[in-house]
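Shown here: the complex without one of its protein chains, the others still in place.
What follows is chain A.
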């Protein structure tokens, strides 16, 4: 077993399995872009019919553990090795997923993600460093990414309040939909 939890990749794919933003941390497993695309295709085909919208789902493909969550037209995946603690991977996924939600103000869909790709890439960068989980708390993550993107007009305190409102609204809608 690995001494330290390692994430092998984080994928954000669209509703057709096309790459929106991805980051691989293991060149040994997928040495070429072709290998990466093949992996994305397999993962997408084997999961896209499942319902991973309320809770994160999980599966094993080719000896990798993959946890995933969907929202609108986006599919988020976090991949780890066979021995990996699924719950650690799930906490990485949840942290990144919720941070993106905060950054995009709950408006998480492909066009928004592409428009704010800079934020998404920074968020990926702050979530994992070379496979090692760097931060799994969504609020901290979002804050790290957004802190400098906020105009001086919107002070940090207000910003966090606004974020809190967004999150609260989300929770409310979710519980109503159940």
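To be clear about the criterion, a contact is a pair of C-beta atoms (placed from the backbone, for glycine too) under 8 Å apart; a residue touches a chain by one contact, two chains touch by 3 or more; residues count from 1.
Heads up, the rule we're going with is that contacts and distances are computed from a predicted model.
Chosen from "MAGE domain-containing protein", "mannose-1-phosphate guanylyltransferase", "Coatomer subunit gamma" or "Glutathione S-transferase", the protein name that UniProt gives for the omitted chain reads "Coatomer subunit gamma".
When the full complex is taken into account, the listed residue touching the unshown chain is A:88, out of A:7, A:88, A:108 or A:138. The omitted chain makes contact with just one of the residues A:7, A:21 or A:138: A:21.
Counting over the whole complex, chain A has residues 1, 3-5, 19, 21-22, 33, 36-37, 46, 50-51, 55-62, 67, 73, 85-91, 103-105, 107, 109-111, 114-119, 121-122, 125, 129-130, 132-136, 144, 146-151, 153-154 touching the chain that is not drawn.
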